[in-house]
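Note that one protein chain of the assembly has been removed; the remaining protein chains are unaltered in position.
For clarity, chains are labelled A and B in written order, and residue numbers in each chain start from 1.
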Amino acid sequence: MSTVRLSNLSKSYGSNRVLHDIDLEIADGELVVLVGPSGCGKSTLLRMICGLEPITGGELRIDGQVVNELPPARRGIAMVFQSYALYPHMTVRGNMAFGLQIAGASRADREARILAAAKALHIDHLLDRRPRELSGGQRQRVAIGRAIVRQPKLFLFDEPLSNLDAALRVKTRIELARLHRELAATMVYVTHDQVEAMTLGDRIVVMHEGRVQQAGSPLELYEHPANRFVATFIGSPTINLVPATTQACSAAGIRVEVHAGCVVDAPTDGSALAPGQRVELGIRPEHLSVADGAGDPSRECLRFGGEVTLIEQLGESHLVYVRCADGLELVARAPGHTRLRIGDRIGLEADPRGLHVFDADGRACRRTAAA
Amino acid sequence: MKQKASWHAAVFLAPALIVYTAFSAWPLLATLRLGLYATDDTGHVAFAGLANFQKLLFDEHWWGAFRNAMINNIEFFAIHTLVQNPVALLLAALLSLRGVRGAAAYRTVLFLPTLLSVVIIGFAWQLILSPLWGVSEKLMDLVGLGDQFGPWLGQEDTALRTITLISVWQFVGVPLMLIYAALIAIPEEVVEAAQVEGAGPWRIFWRIRLPLILPTLGLVNILTFVGNFNAFDLIYAVKGALAGPNFATDLLGTLFYRTFFGYQSEVGSATMGAALATLMFLVILAGVGLYFLVIQRRLQRVAG
Partner (left out) sequence: MTAAASPMQRAGVLSRTALVHLTLGGYCLLVLGPILLVILNSFKTRAGIFDAPLALPTHDTLSLAGYARVLGDAAMGRMFWNSFVVTGVSLVLILLLGAMAAWALTEYRFLGNRLLALFLAFGIMVPIRLGSVAILQEMVALDLVNTLTALVLVYIAQGLPLAVMILSEFVAQVPQELKDAARCDGVGEFRIFFQVVLPLIRPAVATVAVFTMVPIWNDLWFPLILAPSEQTQTVTLGVQQFVGQFATDWNAVLAALSLAVLPILVLYALFSRQLIRGITAGAVK
């Protein structure tokens, strides 16, 4: 297995720059997920690592070696395409053997590897079938098998689950995680689904408009998003954003005015801010609880009153959608036993330890407390 | 999901069926039947069984003409298969490569001759190759091959080959387009997967692209076969019904025309023409049958 380092990588089509200054280090055996909305450049970046797209600027190293000019086959990588890209005219065995034949492996060696991979992926009974005789899930496993037999240094996955139905997606996700553990392989995985990213990745790289927004472990991204984009992209349902104005800022905390007269202390590092600035408070739905009765008076200003517009019942919890008087729309996660109806007027209380502060440019202030 | 049939279906289908049956299917059957009749010198037509066919195959005069036309036709087909189709394959393969600038312009130009009338083509080339005009001779002089020039169209041993190449020149467009369409239908990711596995351009062509377009290549071949054994227009335009010099360019189509309509002193015979048409039909049927029953199925299996 191997390490990968992207230094200052960029990509332009003519004068149109689509990737800016990508810096990333991938450790041996890590599963790194590139995630982001359509058009953020994640697939382009993956193809650059693969060698299917030329690199405009910067350096790509695999195992310390600069591979910018190397064709895909010489980089020691294998790629699983979104559409699986199986060779329609070859059997499953033929599909898996193709790369090995090119590499000059002996017949015995080929057979052994194919059989081993097929067994691991439970497709050994399909070896003589053609792709068109297989289901979507089976085809995907053949695509993975084709990659495995080449024993590459690096596995690349381009949205491998997006063509599967929901149930199969969950099942395959778990299998991929198991595969990663078994092979102890370095993998780069592209998806637009943040749930996939959160569950599979050792580390996640959130991309937007050709730039890396943040790279870190799933929990890091969730609890300490570097900016507004990451905060809204990761986490379902989306984080609540409340406009506010700073009153006093220090390294220990920021005092903000949420609505007229209401002031709150957010435990974040405000040294970069000045009083009187517009900011946004980020509150995750699980940090908003339905206030009962009088509630804690000291929390008065963290209470938002409004009317319930929608309730999504998930069983173990409910998602309660509330519209406040000033037009603010909030989502709160309430325990499953909560009984509420559409139209009820309720108050939502925010846990101050769960507050995020984003400045006018969307940058997050570092949180000093965790909730 | 098909709808249950109603009289609507009949109304929709009837006009097409009527015209097709009346002017294509029935005439063919009628011709096959007519081949079994003979016209004697008084013009009286009577049932004659296989007499016409016996004449065609065993009468020295008829057999000679038939054999000559048949052999010429086979050579005609062979040259098309060996020249037209590989050239079309090469051009289509080049056109379908990614990043070829001006591919659209090339496509447009390459398809042009196919649209032109055979008469035009025939005459244009006749003029160009004519020793009287001397254009070809001048052009060959430029490349230093001036003394290789000859009145190829007029010489018995080169006439057929020359006319065949003119036909190839004209009809490369059709297999070109068909093969091109098949090549671009191959998903790009499949080719990329092969690249990632280390396949170079040659290997990708032989192991990936070619197998996947085999059904199309088969189709191209059978269309060429049918078209070639039916050919008439070009020969007639360039050489007239006599397909000279000395029948060197005679094909089954021209022989059929002459037999049917007669030429010079020989009077035409509808029944002999019909018999000849029957033989042509059998040849074409054999070829098409062979293709569909044997070859096509195998090609489909390979292409997956």
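Note that in this section contacts are C-beta pairs under 8 Å (C-beta built on N, C-alpha and C of every residue); 3 or more make two chains touch, one makes a residue touch a chain.
Everything numeric here is computed off the predicted structure, so don't read it as measured data.
Chemist: Among B:Trp63, B:Phe149, B:Trp169 or B:Tyr263, exactly one should touch the missing chain; which is it?
Modeler: Counting the whole complex, the residue in contact with the absent chain is B:Trp169.
Chemist: Based on the whole complex, identify which of B:Leu13, B:Leu82 or B:Val294 touches the chain you can't see.
Modeler: Of all options in B:Leu13, B:Leu82 or B:Val294, contact with the hidden chain holds for B:Leu13.
Chemist: Hey, which of A:Ala27, A:Leu70 or A:Ala248 is the one touching the hidden chain?
Modeler: Considering the complete complex, A:Leu70 is the one touching the chain left out.
Chemist: Per the definition of touch given earlier, which of B:Ala38, B:Leu56 or B:Leu95 contacts the omitted chain?
Modeler: Here the residue in touch with the unshown chain is B:Leu95.
Chemist: Which residue from A:Leu24, A:Ile55, A:Leu100 or A:Leu330 sits in contact with the chain not drawn here?
Modeler: Considering the complete complex, A:Ile55 is the one touching the chain left out.
Chemist: Touching the absent chain: which residues on chain B qualify?
Modeler: On the side of chain B, residues 1-6, 8-13, 15-17, 19-20, 22-31, 34, 87, 90-91, 94-95, 97-100, 102, 104, 106-121, 123-125, 127-128, 133-135, 138-139, 169, 177-178, 180-182, 184-185, 192, 195, 201, 222, 226, 230, 232-233, 236-237, 253, 260-261, 270, 273-274, 277, 280-281, 284-285, 288 touch the unshown chain.
Heads up, the rule we're going with is that only the chains that are shown with their structure count from here on.
Chemist: Chain A to chain B: how many Å between their CA centres?
Modeler: 59
Chemist: Within their complex, state which residues of chain A touch chain B.
Modeler: Per the stated touch rule, the residues are 50-52, 71-74, 77-79, 81-83, 85-90, 98-99, 102-103, 130-132, 146, 150.
Chemist: Under the definition above, what is the set of chain B residues touching chain A in their complex?
Modeler: 187, 189-190, 192-199, 203, 207-208, 211-212, 302-304
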